[in-house]
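Quick one: the structure is below, and I'll ask about it shortly.
A single protein chain has been removed from this complex, and every other one stays in its place.
Note that the chains take the letters A and B in the order they are written out, and that residue 1 is the start of every chain.
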Amino acid sequence: MKIAFTIGKYLFVFVIVLLSLGPFLWMLMASFKTNAEILSNSLAWPSHFRFSNYTMAFKIAPLSRFYINSVIVGIAGTVLNLLILGMSAYVLARFQFRGKKLLTVLLSLSLLIPGAAMLQPLYLTVNTLGLYDKLIGLIIVYAGFGLPVSLYILSSYFLTIPKEMEESAYLDGAGFMRTFFKIILPISRPGFGTAAVLQFLLCWNEFQFAIILTTGNQSRTLPLALYYFKSQFASDYGVMFAATMIVIAPSIIVYILMQRQVVSGLAAGAVKG
Amino acid sequence: MNKTFFKTGGAIAGAVVLLASVTACGSNNSSSPNSGVSSSDNPSASTSASASASAQASEQIAPKAPVKIKYLTYRVGTHASAKLEAEQIKQFNAKYGNEVEVQVEEIPSDSAYEDKLKILAASGDIPDVVMGKNGINDILIKGNLATPFNDYLSQDPEWAKEIGDEALAANTRDGKVWSISDQKQTVGYFYNKEMFEKAGIKPAQTWDEFMSNNEKLKGAGFVPLALMTGENAWTTNLILASIVGTSGEAGNKFMNTLHPSDFNTPEMIDALGKVKTMLEKYTTKDAIGAGYANAANSFCQAKAAIIANGPWMIGDFSDTTKCAAGFDQKVGIAAFPGNGMISSYEVGYMNGGKTQETRDAAEKFIRFKTGLEGQRIALEFGNVVPVSDQVQPSDELKQKYPLLVESIEVGNQSQVHYGSFDSIVYPNVTDAWKLLYPELVFGKSTAEEIAKKLSEIAAKNK
């Protein structure tokens, strides 16, 4: 029984790792191939490791400019989103007040509105507010897109924190603000870490609205670059996958760094006992 | 907690007011210059396509400020026409840069371009110069968002001659010239001469011969056709269009009708049946669902003997990242059986300027792009067939791409002409092929049923 369980466990892990790593390694390999090599035998090793796809990617698309923009949008969009939603998620998780149910349902709507139905209205809003073709416009919009996910993650995490923690803080004479910023925020690191990863990825990968809400290269982000290599009559998969690697590399690094935050819940556990 | 309630209510009310002001502003075309303000303070937006860093700094101060016009283009990156677009803009700037400043917005990917223009059209915010491809012209005409060229053309008969009556007529509705075509699509098919030789065949004169050629190619161990049904089913539909277009008077008329509504015709059903056979027996294993890149690669890597496509592909045959070296020597070009050739004019450019000043400036830009100079650049830099006979390939180009000369000759000799499906049907029909071909080939629907479905999809356009 125990052996079957162990074998099952390893098999499961193996399959999951294979399914996750396989496509990634395949793409890494493809990023060194020519278009013809990819389209002829996708399993074969590249004839030789050419970096021309990578240099091409930088040459054809304004990658470096887009990079800077994406970093700004990614960081600012994440910070704004977490700050705003950390506050409301805390209140929604902890306090009872009239209209709470209605507000929760209303905010849940943001999870459900089809993206296609938002294209034109958001263009109107952003344009009217004078935020069209500005990074700040993208930052606000992305902070809004991440609203439901961050709200759910953070309030769910706040619910795991025992109420006694705050009560003892209040007894010690700490005010509302002080309790939130000095006691609650520090022990919620894992929750914030997870929400931050997802919010950052959203900002980093979003394409459709980025192209609708910007016009000039000074305010465009990385995902747009991928489409420079895919058009109706000339798709260069090799360069496209190279560009994809360039785009995802920072995400992977950010994730590995954030991971420490995400799992350092050990500290939180210690406080809890 | 009444407070939050009030705040929520107040904010919703605020949003409604905002919405009201937004729609009011959107509905009034003449009063929406606000969109231009945000990008104009950054000069780098305007010169992004010409891409020279020095241009950004030097063009800032001019004695009389040039008129700014906005132009969106999807011809960037690896797009087949990216080079000609950049060259046209560069030469226009060199010539008229102090009068007109073209603010180029790059939209990588054709479909993103269409989406964005539809959003802009729905908001009454269209750019000054618009490429009207794939139904965008219909939207602009219906919404009265563009200015016809009639006045400009009558003032400048020279330009009208450079475009030619046929090209002008192709984009005229109710006497109004809504767009100026920038290129002619003359499409036959390319074939691999080596494979044809080994199979002992010549380009077919009739569709029956075409089919028996396929059989012979297959017998000789080759895959006959590079077809694909993904994306807009381009290479497959060129053949479908040709079968219909060369089938006689009714079929030819059908393929020359803008926005056909009834696909349930004997010619269409017969053609769908033939194409079904080709997809089942005479093409690559991945044709169902494949994209253009797959079909093009099959042909270039000598894995299929025939690909239907236009002359802009000729450059690829000598591009060693796409085809083996020397491949261009092996390629021949032919008209479709029945001496048929797709011959249609692109929709080209529309004038979306909202003030007299921007309209004039947009007209100047369009006139340059579609006049002799623009056509010449398009031919030299993109192997694009010009709309005017006055533009002929240079000797240098002829030497570099002998196949281009051949393709123009084949085009001139062809007798039966018709449009491609992409140029005549509604965009939602173009989008439906990729779903319908698998139905046909996997036997879920008969040719008759597919034809009926096409009619239903076309009827969704009101």
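Couple of notes before you dig in:
Basically, a residue touches a chain if its C-beta (ideal position, glycine included) is under 8 Å from a C-beta of that chain, and two chains touch if they have at least 3 such contacts.
Convention: contacts and distances are computed from a predicted model.
Its UniProt record calls the unshown chain "Sugar ABC transporter permease", which is the correct pick from "Cytochrome c oxidase subunit 2", "histidine kinase", "Sugar ABC transporter permease" or "Pyruvate dehydrogenase subunit beta". Taking every chain of the complex into account, the chain not shown here touches A, B.
Summary of contacts with the chain left out: across B:L140, B:L153 or B:V410, the touching residue is B:L140.
Where chain A meets the chain that is not shown, the touching residues are 5, 9, 12-13, 16-17, 19-24, 26-27, 30, 38-43, 83-85, 87-88, 90-93, 95, 97, 103-118, 120-122, 124-125, 140-141, 143-145, 147-149, 151-153, 155-157, 159-163, 176-177, 180, 190-191, 193-194, 197-198, 201, 204-205, 207, 223, 226, 230, 237, 240-241, 244, 247-248, 251-252, 255-256, 259, 262-266, 268-269, 272-273. Considering the complete assembly, chain B touches the hidden chain via residues 1, 3-4, 7-8, 11-12, 14-16, 18-19, 22, 27, 114-115, 118, 121-122, 135, 139-140, 142-143, 145, 229-230, 284-286, 288-291, 294, 427-428, 431, 434-436, 438-439, 442, 444-445, 460-462.
Note that only the chains that are shown with their structure count from here on.
Chain B meets chain A in the complex at residues 1-2, 4-5, 8, 18, 21-23, 25-26, 34-35, 37-39, 42, 44-45, 48, 70, 74, 76-80, 103, 105-110, 112, 115-116, 119-120, 122-123, 125, 231-232, 234, 291-294, 296-297, 300-301, 303, 312-313, 316, 321-323. In the complex of the two chains, the chain A residues touching chain B come out as 34-36, 39-40, 60-62, 97-100, 103, 106, 119-120, 123-125, 127-128, 130-134, 207-208, 211-212, 215-218, 224-237, 239.
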